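Report on one structure; see the data block that follows.
What you see is the complex with one protein chain gone and the rest in place.
On to chain A.
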Amino acid sequence: MITLRGKLKKDNDVSNSKSRDTNKRVSIRDKLLVREVQEMEQTLPSTCQIVFDDPNRLHEFTLVIVPDEGYWVGGRFHFGIYVTEDYNMAPPQVKCQTKLWHPNINEDGDVCLSLLRQSSIDGLGWAPTRKLKDVVWGVNSLFTDLLNFDDPLNREAAELFLVDKESFRHKVKEYVTQYAKR
């Protein structure tokens, strides 16, 4: 059986124009983004807003989420989204810029979301078939459906939830009041 991997090894040995390849990849990303950004804006959940600092740089924008239900309601959370040059082979980078108390987002702003994982064997990770609108949907859902206490990034938050839901709720509110007011 031919495997693509085996063939690729040979191909790689032949082509070694790395720098030119990188330049090409930028334009591929931008071509994909022209369509994906439009689609993302057309399908934007009502709790989300997209802000471009520079409309000519489609690969860098802010996603603002204002949850309308759940523990974080009342807060306004900013996520910086950066689409790297090797998109859509690699997922966009997402960083939470608003401090919050959340089991899947740590206080440094790292976000734990399976679809943003580069390599995964479970089929939930990144794939080039995914689009920006899926990323927006995923991050937005961290405040509701995808909120996950089983595999936490902020272990302390998850543990507090397990032992004392009221304290958890209280601590979330405290953070919202202090850092995430509109």
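Assume a residue touches a chain if its C-beta (ideal position, glycine included) is under 8 Å from a C-beta of that chain, and two chains touch if they have at least 3 such contacts; residues count from 1.
Criterion: contacts and distances are computed from a predicted model.
Trainee: Name the chain not shown, per its UniProt record: "Protein farnesyltransferase subunit beta", "RING-box protein 2", "Cytoplasmic tRNA 2-thiolation protein 2" or "Ras-related protein Rab-30"?
Mentor: Options "Protein farnesyltransferase subunit beta", "RING-box protein 2", "Cytoplasmic tRNA 2-thiolation protein 2" or "Ras-related protein Rab-30" considered; the missing chain's recorded name is "RING-box protein 2".
Trainee: Among A:50, A:64, A:89 or A:146, exactly one should touch the missing chain; which is it?
Mentor: Residue touching the chain left out of view: A:89.
Trainee: Extract the touching residues of chain A with respect to the undisplayed chain.
Mentor: Against the missing chain, chain A presents residues 1-5, 7-8, 11, 15, 17, 20, 24, 27-28, 31-32, 35, 88-90, 118-120, 123, 125, 127-129.
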